[in-house]
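All protein chains of the complex are present and in place, except for one that has been dropped.
Then we have chain A:
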Amino acid sequence: MSTAPRTALSTRPPEDDRRPGELTFKELLRWTWRQLTSMRTALILLLLLALAAIPGSVIPQEGVDSLKTSNWQTDHPQLTPVYERLGLFSVYDSAWFSAIYILLMLSLVGCILPRTLHYWRGLRAQPPAAPRNLERLPDHTSYETAEDPEDVLERARAVLKRRRYRLRPGDDGDLAISAERGYLREAGNLVFHLSVLIVLVGFAMGSMLGYKGGAILLVGDDYGFANDLTQYDDFDPGSLFSADDLDPFSFTIDDFDVDWLTEGPRAGMARGFESHLSYRESPDADEKTYDLKVNHPLTIGDTDVFLIGHGYAPVITVKDGNGDVVWSEPTVFLPLDQSFRSVGVVKAPDAEPTQIGLEGEFYPTVAFSEETGSYYSLFGKDVDPMISMLVYTGDLGMDDGAAQSVYSLDKSKTNMLENEDGTPYRIDLRPGETAELPEGLGTVSFDGLQRWNKIQISQTPGKWIALIGVVLALIGLLGSLFIRPRRVWVRARREGDGTLVEVAALDRSGGGDTSVVVDELVAALRGEDKS
């Protein structure tokens, strides 16, 4: 055996011909493992994790706000490719962030498993025998009494038992007691660390198997939502999500109320809003109703339906030069601010003689500012609604098949209509009004006002696992932080006529104040002595 050549993979113990400091592969592995699972590494990894989380709070994140991210990217053309390479737009899925927490979890497993085994074995172990010199312990005291050592110890046993200490069975010869309590602290600590893993599993399930999607839905019985991929405006699935997991429900928004504040410092704000839904959990289920509000999602199966926004959809009709209706529907305008000044567009590519695009602002309660020379909205409620639109003609760029946002016009191949004096040609319409476009292009009318709701729908499998995990973690943590593991020793020795009683205590958590324990124990022993 000793003559076999050593290879890098050798599992044999080190030989003497090694240079000092040289390690075998196995030793290296063991060394690495020991380093990885050491407390110091855990500490450093924790700090790294905290550090690594910072960029994601400063740089807009794709998964959090994709619009903001793309705006940022447009504003910083030089930084963007660099940041992209570093994964800084999705820090929390990036390789380096994952590397840190995966290492931390490895370290955690490597640290927890041996400790659990050790704890399991230690559960039935006896408290260790009293050290010979109790006065060497940092917290100790002694007193003299006239009683017999056996009586003192007898009482000490009773006192300690009452305080739920575990006692070492009588030691032969030595007149001493060893007692211990607070083993649950370690259990709490283990539960806490294991629960961190459970939370991670729950969290990972949610982000891999779940999805989040949003849809803008008009209010009214004529419109509805059936839970199907085609009905979503945006859809963000986890990497393992499958469309088969969509619950087959459907709903309509029958009615929508907003509670506007009309006085006080926040007048003009909406205090609350509420949608009255009718829904079916599956196509052949009974219809039920639900009042959807902020903070009150509707839960159907595994899916949660949330109301997260609302706005106005003016009903706009466009007739072209031939008098044909080329657009007639509630047109979703997106709110820009608290006053619900909203923007939206109409695209009529089929209009003759030329395509017509409208880009406008909507004011629920219109007012005019002399200062800026423009309209604004006084109030989010539709007290005096008006739309003000610019007209574009030419090629709306919709024929090349590329996807276009329904909220913006591609103006690159269009002309904006102008007045004779060169100012932009505007049509300002109140409900019921119709404007005639110049040059026989057609007419635009504002027929009425509809409302829309932004509904967010999400499925987060594993959320209960994560919740149970954190609750367990909290319970474990409480045990770990507040149970004080203590060892207490009492020794009684005959000295001259009396008995010398020595008491010492050790707190194994480092957080406790053992002098108090010693004092209380002595007080109890002596107090009962007097009685």
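Going forward, a contact is a pair of C-beta atoms (placed from the backbone, for glycine too) under 8 Å apart; a residue touches a chain by one contact, two chains touch by 3 or more; residues count from 1.
Keep this in mind: contacts and distances are computed from a predicted model.
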Protein name as given in UniProt for the chain not displayed, "Electron transfer flavoprotein subunit beta", "Sarcosine oxidase subunit alpha", "C-type cytochrome biogenesis protein CcsB" or "Aspartyl/glutamyl-tRNA(Asn/Gln) amidotransferase subunit C": "C-type cytochrome biogenesis protein CcsB"
Sole residue of A:269, A:378, A:416 or A:435 that reaches the chain not shown, by the stated touch rule: A:269
Residue in contact with the excluded chain [from A:87, A:149 or A:380]: A:380
Of A:296, A:430 or A:494, the one touching the omitted chain in the full complex: A:296
Residue, one of A:36, A:53 or A:435, that touches the chain absent here: A:53
Contact set of chain A toward the excluded chain (per top definition): 39-40, 42-43, 46-47, 49-50, 53-54, 56-58, 60-61, 63-65, 67-68, 91-92, 199, 203, 206, 212, 214, 234, 261, 264-266, 269-273, 293-297, 304, 306, 308-311, 334-335, 337-338, 340, 380, 454, 456-458, 460, 463, 466-467, 470-471, 473-474, 477-478, 481-482, 510-511, 513, 515
